[in-house]
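I have a structure here, written as structure tokens, and I will follow up with some questions on it.
A single protein chain has been removed from this complex, and every other one stays in its place.
Labels run A, B and C following the written order; every chain starts at residue 1.
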Amino acid sequence: MRVRYFAWLRQRTGVAEEEIELPPHVRTVGELARHLAARHPRFGEVLDSRGVVRFAVNREYAGPDTPVGPDDEVAFFPPVTGG
Amino acid sequence: MRVRYFAWLRQRTGVAEEEIELPPHVRTVGELARHLAARHPRFGEVLDSRGVVRFAVNREYAGPDTPVGPDDEVAFFPPVTGG
Amino acid sequence: MIRVQEQPFDPAAELAAFTAGRTDVGGTAVFLGRVRDRDGDLVIRAMTLEHYPGMTERMLERLEGEARRRWPLLDVLVIHRVGRMTPGEPIVLVATAAAHRRAAFEACEFLVDWLKTRAPFWKFEETPAGGRWVEARASDDEAAARWERPAAE
Partner (left out) sequence: MIRVQEQPFDPAAELAAFTAGRTDVGGTAVFLGRVRDRDGDLVIRAMTLEHYPGMTERMLERLEGEARRRWPLLDVLVIHRVGRMTPGEPIVLVATAAAHRRAAFEACEFLVDWLKTRAPFWKFEETPAGGRWVEARASDDEAAARWERPAAE
């Protein structure tokens, strides 16, 4: 599975994207975030800050309960600030 | 006094502007309009159609009770349609 | 700035010059009104805008002043043509510049709405069946009324 990080979340993981092996117990975006928190402690620190981390699965906005599978691209990023 | 007519009101008077002698009994825009109706019957025909004739005195919007004097410029025109 | 003119103008060139070189403008809103080739079912061949010289400029300057009082604008431009125009030609350009977008958008809409109901312009359309003066629309009055404020302070 491909995982991507944007903006200051990318600075907390130190990587823009990575390929990871999806563990069998990880079935949702929320579970994936927990799993990645162990790998990237500074990413884990902000996971519980309400509304700070947003998700996308296959380039669509997703919630913590959105299912994920090994062929998906999942992205983590802060609230958007474009325009 | 100078009187000006615009748009289709001008077509009803046949003149864009005229200098008139202000009769002593004419003290407001409404009285002036009545006075001019005698001079321009086709202008007089539409005077009583509600909201069709608008007035300006010295290039400011005015109402029928706005006072007028011999040195004023008074204009009559339909509702505006610019932009 | 207010300009009322017979000669055509180039909206792109006006936009390029508007607030050129400034670095404090975050948002610019622009409205461009052009002559349409139809009015409802009617084919329009050309349009002539008559106005009341002197009063027009006075009213537009007052509108600009009112917009600047209501919103923190960094610049305002209103260009309005008069005379004869054919479909596709620009009639009016309204541009507003502000630090943030909301002020620019609101002021631009306000200026266009009030311009349509307060500036002494009259449209004469040439159709295949002859010419006709355009009638004022209630929807324009309603649009302008959105911006009314109580007279008392």
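Going forward, a residue touches a chain if its C-beta (ideal position, glycine included) is under 8 Å from a C-beta of that chain, and two chains touch if they have at least 3 such contacts.
In this text, all values refer to a predicted model and were calculated from it rather than measured experimentally.
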{"item": "Touched by the hidden chain, restricted to displayed chains", "value": "A, C"}
{"item": "Candidates C:Val4, C:Leu60, C:Val78 or C:Val112 - the one touching the absent chain", "value": "C:Val112"}
{"item": "Which of C:Ile2, C:Val25, C:Ala103 or C:Ala136 contacts the chain that the document leaves out", "value": "C:Val25"}
{"item": "For chain C, residues in touch with the removed chain", "value": "10-13, 15-16, 21-38, 87-88, 99, 101-102, 104-105, 108-109, 112, 143"}
{"item": "Interface with the unshown chain - residue positions in chain A", "value": "4, 6-8, 56, 59-61, 75, 77-83"}
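Note that only the chains that are shown with their structure count from here on.
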{"item": "Between chain C and chain B, distance of the C-alpha-averaged centres to the nearest whole Å", "value": "26"}
{"item": "Gap in Å, rounded to a whole number, between the CA centres of chain C and chain A", "value": "49"}
{"item": "Where chain A touches two or more other chains at once, by residue number", "value": "none"}
